[in-house]
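A quick write-up on the structure given underneath.
Apart from one protein chain that is not included, each protein chain of the complex appears where it belongs.
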Amino acid sequence: MVRKNAKLMTALLAVLTMMMAAASTVTGTRAQSATPAATMSGPVATAKPGQKVDFTLLPKAVGNPVFAQADSGAQEAAAELKSTGKYQFVGPDKADVQQQIEFIKSLTTQKVNVIAISANDAKAVVPALKDARGQGIKVVGWDSPPAPDGRDVFIEQVDFSTAGQVMADMALDILGANGGKFAVLSATADAANQNIWIASLKDTIKTNPKYSKLTLLDVVFGNDDATKSYTEAQGLVDKYPDMQLIMAPTTVGIAAAAKAMQDGKLCDKVKVSGLGLPDDMVSYTKNGCAPEYALWSFKNIGYLTYYTGYLLATGAIKGAAGENYMAGRMGAYTIQKDKDGGLFVLMGPFTVFNKDNVDQFVSAPASAATMSATMAATKAP
Amino acid sequence: MNRFRVRAESVRELGLLLIIVAITLYFGSQITNFFSATTFQRIADSVMIIAVVAVGQTLVVLTRNIDLSVGSVVGLTAFVVGKQFAGNLNLSPVLAIGLALGIGGVLGLVNGLIVAYGRVPAIVATLGTLAIYRGLLFQYANNSNISTRFLPDWVVNLPSQTLITIGTLNITVLAGLALAVVIVFQLGLTFVPSARRLYAIGSDPETARTSGIPARRLILIAFIVCGLLSGLAGFMYLAKFGTITSVAAQGLELQVVAAVVLGGINVFGGSGRVIGSLLGAILVGTLEYGFIRMRISEFWKQAAEGLAILLAVAGDVIILARFRAYLARAQSRAHLSASTTAVIVPKQESS
Partner (left out) sequence: MITQPTHRRNWNWLQGRETLLAVIFVGVIFVNIQLSPYFLGVDNLVNVFQLSIEKATIALIMTLIIISGEIDLSVAAVMGLCATIFGWLYQGGVALPLAALLTLGIGTLCGVFNGMWIAYLGLPSLAVTLAGLVGYRGLASVILEEKSVSEFPDWFSALGQKNIAGLPFPPTLVLFVLLFAVFVGVLHFSAFGRTVTVIGNNKEAARFAGVGVRRTKLTLFIVSGFMSALAGLMYAARVGTVRANVAEGFELDIITMVVLGGVSIFGGSGTLIGVGLAVLVVLSLRNGMQLSNINGSVQTSVIGLLLVLSLLLPTLFHDVREARRRVKPVPPLAPPIADELPKEESQRSIKTTL
């Protein structure tokens, strides 16, 4: 376990350095994550373990493995900080904003200290979250942000503005330096983060000459539904006979697209890439249908989210731009202000998976059993 | 009487076929290369799972009941079978498919018992089991996924296996399986006497009861068969998508009911044929694929689908009912109570 973690950290660090270099050339504006404490301006807050913080991690929906990974990360942090409060992971059974509002209301009634939410609708959750904040509850957004006035701070998993470049890089890796034609298979048309990433991708291709040989043919939506994504992927192949790549920045879409290409015996002609879970994708990585794709660590998001919430609830940080704090094994972070006035913390880089490294990110075959075993292990202080 | 009903249904199905042909011609005029083996392949691909479930649903609807839990049954079966593979990659095909049928059958049995022997209205009972079965899946899955790495090659590669090739048309094993199910059940409903009794139950429960048809047992069997076929569809779902989450096949019931209604199965029971459901599913599949190819917003597709259902039902009632009434009058005045038409024709229409 330890060795695996160490390996993972090395890999993360390697990618991180690469990303920092890349990102500074492109955006150059946003402070990078996990900055060495020495280079930070101002004091760095640290957590005092053993305080009572009732913390709830509220995902878009339960039943999705990536959110379960975030849960395991948050549990790890809770165990480290020895919080005497209650930690819980609850949510709706489908990504439905109405149910999520009901959960926010009931958590407000229970007067928990921290609600950490991945919002199903950035705006619709705001009135309920404002209520919660009015009663002194700290709101930490993660994965999918609530609008600025509904949150104290948002843990931005990766710099959204670099997502386009990461995708463009993978496209070049797969297609070769001469580029080629590709299409995007997205989730829903109203998914805010998807739209930001796609805009960033379009922008990257247009402005950076390095990617000028990439041609984006179309953007279609699979609604994060396996059936629809599968059919849309087939439709892309039929519409664009010269398409060489499907870029699917959604874990559901990328798996369905890869299977559609494999079933159609098209993997030699059309590759699949995007954002995917190694657990879902490993067989496609190895058979060449999806040679390269990226994602961030959901476990780390959970971990960092818990630390941030704990520090806010215990008053160690106030939740203001410019504050620095230590988040356990992940290092130091700074709260920054976004263009829209919302506060955020930038977590860290994408991890790019390919056949050389994918095995170390895949959980053991009896995943459920191992997962609960590690959970039990982390639960004990 | 049965002969006339069958003829009326043939007219209905012929109409549906003509609509499908017309739509295909329209798409063909708009999309280059639409008339190709690929198009056939795609539509067969997207229709096969719905078609298998729709056959089971047809049996249930014929008895004046409905099974809304099919989506949950498909999802639960796909997950459980996938999980067994995760534990044992060498699980034999016979055992795996047997397991899928078994799970589906048991879930269908539960539905059937609640409806036929517990006398809970089907729409309510299966609305309940829709939620319960899905809840079981969530508990069982415990936030995990089934992915292709857990599955043996024969399952993952099943969708790309071709059964027979006719000219440039490839019929895959799974599509062939779906077609076989449709044919077997169509023949069964036409020629097996006890299956024909399903019509009697649906069209006139009172008469069926007094003439000694074991209504409860037949309704139970219809639900079990619907469960079995949903289980089979669950296995096909697993093979087709490879990645199974706890929301797998959520909402499938609506597509299935839409196919059945489009296919001319009377929601009040008693009339309709399996072939009709298949055509209904094909119509939906053709619309979907055509819209994708034409790059028309999927939102319009939903609106078009709604309109299609409405027109199909309206066509049934307004045109077909008159046709049936005409047939009935022409053949015999004394003999018939025209029970098949009486169910759906309101007074003001037939006068």
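Going by the order they are written in, the chains are A and B; count residues from 1 in each one.
The definition used in the following text is that a contact is a pair of C-beta atoms (placed from the backbone, for glycine too) under 8 Å apart; a residue touches a chain by one contact, two chains touch by 3 or more.
Fair warning: this is a prediction, and the values are worked out from it, not measured in the lab.
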| item | value |
| --- | --- |
| Option touching the unshown chain, where B:Ile66, B:Val182 or B:Leu279 are the choices | B:Ile66 |
| Absent-chain contact - pick from B:Val52, B:Ile103 or B:Ile219 | B:Ile219 |
| Hidden partner chain, touching residue among B:Val74, B:Cys226, B:Ala258 or B:Ala328 | B:Ala258 |
| On chain B, residues whose C-beta touches the chain left out of the figure | 63-66, 114-116, 118-125, 127-132, 134-136, 138-139, 201, 205-206, 209, 214-217, 219, 246, 254, 257-258, 261, 267-269, 297-310, 313-314, 317-318, 344-349 |
| Contact footprint on chain A, counting only the chain that is left out | 56, 61-63, 88, 90-94, 96-99, 101-103, 105-106, 109-111, 121, 123-124, 126-127, 188-190, 195 |
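In this text, only the chains that are shown with their structure count from here on.
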| item | value |
| --- | --- |
| Distance between the centres, which are taken as Cα means, of chain B and chain A, whole angstrom | 39 |
| Residues of chain B touching chain A in the complex | 33, 38-39, 42, 45-46, 86-87, 134-135, 138, 141-145, 147-150, 156-157, 159-160, 240-243, 245-250, 288-289, 292-293, 295, 298 |
| Chain B partner contacts - residues on chain A that touch it in the complex | 61-65, 67-68, 71, 93-94, 218, 220-221, 226-227, 230-232, 234-235, 238-239, 252, 255-256, 259, 262-265, 277, 279-284, 362, 365-368, 371-372 |
